[in-house]
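Here the complex is missing a single protein chain, while all its other protein chains stay put.
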Amino acid sequence: MTSAAESVLVVDGIPLQTDEEGYLLNREDWTRNVAITMASNDGVELHDNHWDVIQLLQEYYENYEIAPAIRILTKAVGKKLGKDKANSRYLYELYPQGPAKQACRYAGLPKPTGCV
Amino acid sequence: MSAVLAPLLLIAIAVCIAGIAYRIYNVLQAPVLRHIAITPAADSRWGVLWFMLIETVTFRTLFKASVPTWIFGWLFHVCLLLTIIIHGRFLSIPAPTIVAWLMPYTSIISYGLMVGLIGLFVRRLVVDRVRYISSLSDYMHLILLLVIAGAGMLLSSSDSVNVYEVTLFVQGLFSTQWPSLTQNYLLALHVLGACVLLCVYPFSKLFHGPLMWFNPTRSQPQRPRS
Partner (left out) sequence: MSIKPQATKHIKPHLANAEQQEALGFPGQLIDNWQEKVIDLLGEKVNGSRALQVAMDACMKCGACTDKCHYYQGTKDPNNMPVARQDLMRSVYKRHYTFTGKYLPWLVGAKELDADLLQQWYTYFHQCSQCRRCSVYCPVGIDTSEVSMAGRDILAQVGMGQKYANQVIGKVALKGNNLGLPGPALKDTLLGLEEDVLEDTGVAIRFPIDEAGADILLVTPSADFFAEPHVDGLIGYAKVLHQAGVSWTLSSQASEAANFGLFVGSEQHTREMALRIKVAAQDLGVKRLVFGECGHAWRVAQNHLKDLVQGLDFLDARYPIPQHIAEITHELWQQGTIRLDVTKNAQRCITFHDSCNVARASTLGKVKGGQYSIPRDLLKASCARYVEMPSHTTQQTTLCCGGGGGLLTDELMELRIKGAAARMNAFDEVIKQHQVTHMVAMCAICKSQFSTIFPEFGHAFDSVLSLHQVVGDALDLTSSL
């Protein structure tokens, strides 16, 4: 059988539940160290701009119960980090696995699935 | 010998006809659930009929998919059809006109039949993809056809068969008294092989030809835009 069982991510010695793909099951479990641990497991170091994206995702999710559409996100990134960064190419530089999926995971949000 | 062959042949014919009827009934009772024609398709019943006729005669799809398989497959089917027609010589003396017209080509047609069958057999053995999907029955069908055709070729090229006698036998097959046949093991093998083929045909993959006509992907017109 394919394991449908959830996995566990250990952060600061505390085991946190995630789904098979490493997304937190409970958003309340999120701390900055969760993002840092996930990123370092991927071999990624999080810089200020990464954190800005994570924060934007979380704020939007707080309001709308979903991660922002790519256009909304690029526009918000542009406002915060400068017009030259208001495009998906820049977001892919920060999050090569795709801003929606990788950044959502670090932000403790569920994975956006559908035809995306 | 006719006392053995005649009843077997009659049973085989009955099984074949009943089998075909059963299979067609079976496929017709299964509902067509959705419009699943492969597009672009014809948009009328007549258009579909024309498309199916072309497909049946030329094996156009197989040609698109694999030219070697098409060469052997088409050759085999055409030669089989002609061979069956040539067997009409045993219906009357003199032979029916169309049969008389084909008879001079009997040996080249039978060679074509063998080449087609052997080609299909070799391809099944040699191409690893096709070998992977083949089960014993796939080889057995070809061997059965090879045996029937081989025996038939030997019979027609030798003088061991009395055409007059066989014609009488065929004509009397549906009577109460079967005309006698001179003992001939090759003929017995040929006829027994044919009996097995008749029984196997409706209940095996050999029935693919008729089934194609009932396949919704082919036999449905495409959904009109109105």
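Here the chain labels run A and B in written order, and each chain numbers its own residues starting at 1.
As a working rule, a contact is a pair of C-beta atoms (placed from the backbone, for glycine too) under 8 Å apart; a residue touches a chain by one contact, two chains touch by 3 or more.
The structure displayed is predicted, hence computed values, not measured ones.
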Full-complex contact with the absent chain, from B:S107, B:T182 or B:T217: B:T217
Touch with the omitted chain, as defined above, among B:M1, B:I20, B:L62 or B:V147: B:L62
Hidden partner chain, residues of subunit A it touches: 1-4, 20-21, 63-66, 68-72, 75, 88-89, 92, 96, 98, 100-101, 112-116
Hidden partner chain, residues of subunit B it touches: 23, 26-36, 38-40, 43, 55, 59, 61-62, 64-66, 69, 73, 123-124, 127-130, 132-138, 140, 203-208, 211-212, 214-218, 222-223, 225-226
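Going forward, only the chains that are shown with their structure count from here on.
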Between subunit A and subunit B, centroid-to-centroid distance (C-alpha), Å: 64
